[in-house]
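Missing here is one protein chain; the remaining ones are kept as they sit in the complex.
What follows is subunit A.
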Amino acid sequence: MNGPLKRVSVACLLMFGLLMANVTYLGTVKAEDLRTDSRNVRAFYARYNIDRGWITADDGKTTLAKTVDTGDTTFRFAREYPLGKAFAHIVGFFAPESSSGIERAEGRYLDGSHPDLVVRRAVDLVSGKPAKGASVDLTLNTKAQEIAYKDLASTGKRGAVVALNPKTGAILTMTSAPSYDPNPLALANKEKVNKAYNKLDKDPDKPLLDRAIDLTYAPGSTFKTVTSAAFLSDDTSRDENTEVDAPDSLPLPGTTISLPNYHGESCGGRATMVEALTVSCNTPFAKIGMDLGYDKMKEQAQKFGVGVPLEIPLGVASSSIGPDEGKAALAQTSIGQRSNQMTPLQMAMVAAGIANQGTVMKPYLVNKIMGPDGTEIDGTRPEELSEAVSPEVAGELTKMMINVVQHGTGTAAQLPGMTVAGKTGTAETSPGKPSHAWFIAFAPVEDPKVAVAVFVESGSAGNDATGGAVAAPIAHDVMQAVLGQ
């Protein structure tokens, strides 16, 4: 019987061989597929087994996102956002299957998977402790941020406020309204989170969008600062007192229509640059744009950062003055209409560039990254983005913008004991619809510490909303908060 017994033994050996080969296949070749299969919830659990780093502001003094150890074995660490709505778009949320905002952009630091944290991670792995991430400190001034959000949201306005430190590019305020509470989106429950998310996603007011950087809008008269910059830079002999044509109505070449001033007002046929900007005449700037031509206008806009891809580290929608569509179109582009589309951040950069003697700094949100043990791993060094105008031209522009706040459309932005420079904007959207209200400003003029852009969306602040009446007061409050008054 030994013959067949030996053959049966070989059969047994074969069976174990097959089992081992199959298990090896599953544990090596197929393991990655199985691990990452969407139906395998372990990846979902693993998200909550990391002591995620915190997100702070004001040099670590204010907590924007924190991790709470619940002691639960399945979902150990919960994520909370104590300051909620005002910071939602920047901080983002850590959802079961995705993340947004800084939670996403700095995710590898926060969850500890960044190469800079590799040593720390190895120590955690060996000691069996849950991985601990680095914390991210933001440049935000939380007081100004909360005031900006309150100014927008408390009266049901839709819009955005961006405040920059003109000398460094640090983003002091960036808020968008309407906003949302990120806490329900950070629960460890896919079903609840999806429900909450879908509800927000379907909201016609689009609260999930960050109006400061995700969308672009016609900048209206605030863009006249860029047109002025191009005009003054084109010939060094020009200054704020250079006289330009300011007809009551400017015929647009190639069309049968002509461009009027706002509400059909007159600017007296001729006006100095400062006069034209102070009352925000349309015709002089439209004519300047047409005379300079598309290329010069585009080049000047580009020098302020228009069309330059930005990561702050959140992605920023690309601003653009639109395509070259002839003189008539260029006239409208030069006063911030037609296909001229800017993000509120871009307009803040324009104000900041003028404030910083013509140099635009690269905007950034992350102040520094702190390792799990409290040591600084990385800090952002301010970087120049471009030189928009010469210091002389910046000086002329500043003088013109001071006049706007002192005697013109932007008086609501005046701050006591301080010189403020600014420019209003009231952008027509489509015929019969209310305008967008804009205001850009910086202060104090002698030593600029804050540059701000306020945008209030069409229809959310009454039918006759103008930049001076609606946007300038918000800029006033934000600047005041930043300057500590």
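Definition applied: a contact is a pair of C-beta atoms (placed from the backbone, for glycine too) under 8 Å apart; a residue touches a chain by one contact, two chains touch by 3 or more; residues count from 1.
The definition used in the following text is that contacts and distances are computed from a predicted model.
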Hidden subunit of the complex - UniProt protein name among "Cell division protein FtsW", "Ferritin-like domain-containing protein", "Response regulatory domain-containing protein" or "Cation acetate symporter": "Cell division protein FtsW"
Contact partner of the left-out chain, one of A:31, A:68 or A:123: A:31
Interface with the unshown chain - residue positions in subunit A: 1-9, 11-13, 15-16, 18-20, 22-24, 26-28, 30-35, 37, 39-42, 45, 73-74, 128
